[in-house]
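Below is the structure I would like to discuss, written out as structure tokens.
Every protein chain but one is kept in place in this view of the complex.
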Amino acid sequence: MNSLIPLFIIIPLGSAFVMVILGRFIKNFNKFITPIFMLSLVYLTFHFIINSEGSLIYLVGGHEPVGDVPIAIYLVMDGLTKLILLVISLVGFLAIFYSLSYTKQYTAERKFYVLFSLMIAGMNGVVISGDIFNIFVFLEIAALSSYALIAFGVEKHQLEASFKYQVLGGVASLVILFAIGFIYWNTGTLNIADISRQLNVNSNSLASVGVFLKFISVLLIAGFGLKAAIFPFHSWLPDAHSSAPSPISAMLSGVLIKAVGIYVIIRLFFNMFPLSYELSMTITVLGTISMIIGGLLAIGQWDIKRMLAYSSISQIGYIVLGLGIGMLVLATGGDKAVAALSITGGLFHLLNHSIFKGLLFLSAGAVEYRTGTRDMRKMGGLSEVLPITSRTSLIGSLAISGIPPFNGFFSKLIIIIAAIQAQYYVLAFLAVIVSVITIAYFMKLQKYTFYNNDGSKWKDKKIKEVPFSMSFSMILLSILCVILSLLVIPEVRSVFLQPAVDVLINATDYSTNILGI
Amino acid sequence: MINLQYLMFLPIGIGIILFIIPESLKPIKGVFNLLVSGAVLYFSFLVFKMNSGLLNMECFKFPSVSKYLIFNVDNLSKLIALFIGIFGFLFALYSLSYITKEKAVKGYYSYYLITLGAAFGAVFSDNLIIFIFFWGILGLTLYKLIKGYDEESSSAAKKTLVLIGMSDSVLIMGIGILWQLAGSCNMSEINIATTGTLGIIAFLALLVGSFTKAGAMPFHSWVPDYVKKAPASSSAFLPASLDKLLGIYFLVRICKDIFQLTDWATLMLLIIGAVTIIGAVMMALVQHNYKKLLGYHAVSQVGYMITGIALGSPLGIAAGMFHMINNALYKGGLFLTAGSVEKRTGKDNLDELGGLSKMMPLTFFAALVFALSISGIPPFNGFFSKWMIYQGIIDFGNGTGLANKLWIVWLTLAVLGSALTLASFIKLIAGIYLGRRNKGLEKVKEVSFLMWLPQIIIAIVCIGFGIFAAKLVIPYLIEPVTGKLDYVGIWQSQSVSILILVSIVVGFLIYLYGNMKNHRVSDSFIGGEKIQEETNFSPLDFYQTIKNFKFLSFFYKKAEKKWFDIYDVFKSMILWFNKIFSLAHNGFLPRYVLWYVAGLLILLIILIF
Amino acid sequence: MIIYLLCFILFLVGLYGVISKRNLIKIIISIAIMEYSINLFFILIGYVEGGTAPIITKGFENAKFVDPLPQAMILTSIVIGLATTALLLAVAIRIYQKYGTFDINKIKDLKG
Partner (left out) sequence: MKGMTFIVKKITQIICPIIFMFGLYIIVHGHLSPGGGFAGGVIMAGAFILQILANGKILPKLRKEEEGLEFMESAAILGFLILAGLGLLISGGVVFFANFLDKGELGKLISGGFIPIENIVIGAEVCAAIATIFIAMVVYKDEEKK
């Protein structure tokens, strides 16, 4: 038991409510405290990544298992958790640092930071919890605060987007709850490890009957698929992510859909359910379709943030494709090395995507902050007046398009090669096509936003570069875009990515590790 | 070994450091650039002298990376590297005084040096993963070496990166399949036949990569657009010389080392080569923008190289490679002269130019040499390499396959292409340098020393390569790569050159003799009227008729509608899909919920029943 | 079994409401109905035939209790539902301020 584990929930949750109380009396208290606690989370994450190995377990309340039955709420810290926590805290820190200047336009600035902290608490909770019902509860905390954050500017479109997201998200949450009810009904436990054991060991109980399993799985795919914006559950994302305040868009697209969507899906389908070919195929196919549809929809957009939002759908599809191929290979008993390669690609792309999509949304926010519009047709020539923003945005675009030496290139490379090695040639081909489409629409973004004319329109308006806190975050993220490509080196990868991959590859070891049986 | 590392990482490192120096200190950056490219040239000479072999580089503390860092120093890569070094230096010299304009590209010198280093990396790397890494960086720098200051230039930049990125993605897939098939991704260890679906796909994917870089049809369409708007030094540096060197280098690797060509592959390559020669040159004939004209020629010449390499015989490959080197020389030179003209006149349309030969004699001389070289006039280098290609095709006709039996077709098309090239270069030379001077060109001066020097050097090299081709150039440069060559025909380039020289001297003497008699000089008699501006025909008008020729006009019209541009074809297809999907997202919440429920039900139905 | 089915039908009623109703408030109510059906379902799965409330008092230490865990979960889910509904209503009121209508047909500015 490592007593630092619950800090991931305590720190953001506690700070959120401290901020409500003290922020009222001390000016700029919230702005001061939020980056600090995010930084402490970054530190904690690195502490765990570097100093710990294997799965750490924390029993809340200290209730030891009675016989075989785990009764405490389990907090689990294994490789996969660490990776997602890294994503959350890193992007979260930079997004909040960016917000310091960005939120000056809002009257209720204080509450922004409170909601943000709650969202972080929710995501950390989802990732760290080893208990399916707690995942649901934390997911709702994260989702509720994100609903509120999307509507934070109380503008027309923000409200509309928030409402749509809430209705769809509400339905999805209920579907998830329904599935949890079924799981509890049939296995009598909520602990993921214990459920996994029940499904694998007691193979002749009702719980492991194929139809039942598939039913639950479909419900869970539909529920968490909506949070992850997988086709056909993606329809809320372009509205919500494009309307939200930009740092929040960065958090939603960069982190939230992964922490509460992708992470839970892979955690449940690798570690909880016995791997099955049909389900893996379903997930892979859904990922592929959303990859294509997202790309095709993004290319026609003129709203800069809406294009980025559709691109998120497409890139999520990429991630799911990588992970899904790994799942397929494992399910069909193929070569574990190929599965590892594929999962590495998927997780690597997940990490990369959070960085560059965060960067792109922040850059788009900077453009909007200075020009007051999101329509690319009204921009052009901005590279003359916003040099830093234009460069960071270019780096983000190149990284997401998979141009070396940026990180996106390597994850794309790994995914495509893994798809070929697993002999899913069609999927590899589709991934190639989508990567071409990705380049096309990001070049469109670059062209219409930053080039296309000599920018005299903006020079006349005396537009300046964005304030320090905004440019700092963007520069740091663009540096990360380059540095993260070092993760392709196996020695570096073994610290950051390999533990996460191992958790997924040795899928059935999860329950034995957690329960110790 | 250490030279090799310098070659790759010195320019890249300095290039990154140059980002820090502010843009206002451009001359200093230029000098740095020149020094580094000079050093690189020196190192490339050293590497050229090195023994061949595979080198394995150590990468700090990462043994697993060192496994991939294998560099193949063989005669082919050494040759290419030497020329990259030469061109890098010459164009750096030219850039020094060329890149001072207002519209100069930001970070030009940084990207220039990164390009140089990445090009060496791509040439030497044996491992395909490392290769694609460097290869991709070249696409990025290509994008950054053009400045998007208006609609057209930003479109060109966008199109370029999209097409290059497309080829890179396809290349990744090809490399993946190769890895799967051969179990290794070291070029030196792979040798598979182009049979079986996977082998064919891998072959085609690799070809796409090489063709897009080199600018062969149907992936050529970025070249004319790019060169039209990019600074001339960028055009000369990348699309005209380095991209050709690299693209054809990779094609040679594909055809010679990685794959064993089968009949259909040869046939396909020959068809692509022939189509590229003719198609691009036909487009070039009707251009009015001289940079775009040069761009189409840059495409057209690739056809010869592909044809040569497709033949598969040592002679063919040697011809292709020699043509590649020659092409890089004269095409790079042509872009430099174009840049000089543009810098001095500020115009890029042939209709607005003319009669510059008196004001810019050195540029004119260089341009003339390059134009004659590219048109394949003896004794210039272009002639010799084309002659070698014809030899190769004739030799190829002895074979038994379908492609071999069609040798006469390839030969005809190649010769026809050469003739058309000459036709279009007469237009260029006449349009810019000869003919009547247009208004507003009175104050044009010769360009500065730094700019004409590289042009003249390249022009002299062109002549030298032509004259001493068989004796010196081929044996020292090409034959180490391909092995000893047997020519079918005989071409004594020195004696022919002497004959030509003698005839030129004699002709000049006759001209002088004619001029010595004092003729009465007066205007031609045209019915007593004064000469009007309109009566002076522009040489360009002759070319208008081509466009209106019945059979060809069909193709030209389609080309204007961008039917042959793979980029625009796919763009309209994808936008069509986009429109359909966009209509589905109509913002109506109940519909979205319905999708959700429908998706859930469909999944249930598929999985459970 | 029939009671589970009824519970499921309640869920479908809510879903029908979300899909077919055009009024924002009605949509919110439909979501609430779905929520209650799920809550009901949870209570049902925790039920043990002849069980009593799971409160250990004197004399009932070893009685037959219904499963307390679903009840705890329900309590949580009710709280979450409360928060969701409150936020939805707040946003709905704001939407009414901006768009001047509760009709979902007219609230579709974001599309494409």
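Each chain carries a letter (A, B and C) given by its place in the written order, and its residues are counted from 1.
Throughout what follows, a contact is a pair of C-beta atoms (placed from the backbone, for glycine too) under 8 Å apart; a residue touches a chain by one contact, two chains touch by 3 or more.
Just so it is clear, the model here is predicted, and its values are computed rather than measured.
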item	value
Displayed chains contacting the withheld chain	A, C
Absent chain, residues of subunit C that touch it	53, 55-58, 61, 75, 78-79, 82, 86, 89-90, 93-94, 96-97
Hidden partner interface residues of subunit A, rising order	1, 3, 6, 10, 13-14, 17-18, 20-21, 24, 58-62
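Keep this in mind: only the chains that are shown with their structure count from here on.
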item	value
Which of A-C and B-C has more C-beta contact pairs	A-C
Gap in Å, rounded to a whole number, between the CA centres of subunit B and subunit A	43
CA centroid of subunit B to CA centroid of subunit C, Å	67
Overlap residues in subunit C, where contacts from two or more other chains coincide	15, 18, 27, 107-110, 112
Contacts with 2+ other chains: residues of subunit B	582, 585, 587, 589, 593
Subunit C residues within the subunit B interface of the complex	15, 18-22, 27, 104-105, 107-112
Contacting residues of subunit B [partner subunit A, same complex]	61-62, 64-65, 129, 132-134, 136-137, 139-140, 147-151, 153-155, 157-158, 161-162, 165-166, 168-170, 172-173, 175-177, 179-180, 198, 201, 571, 574-575, 577-579, 581-582, 585, 587, 589, 592-593, 595-596, 598-600, 603-604, 606-608
In the complex, subunit B residues that touch subunit C	582, 585-590, 593-594, 597
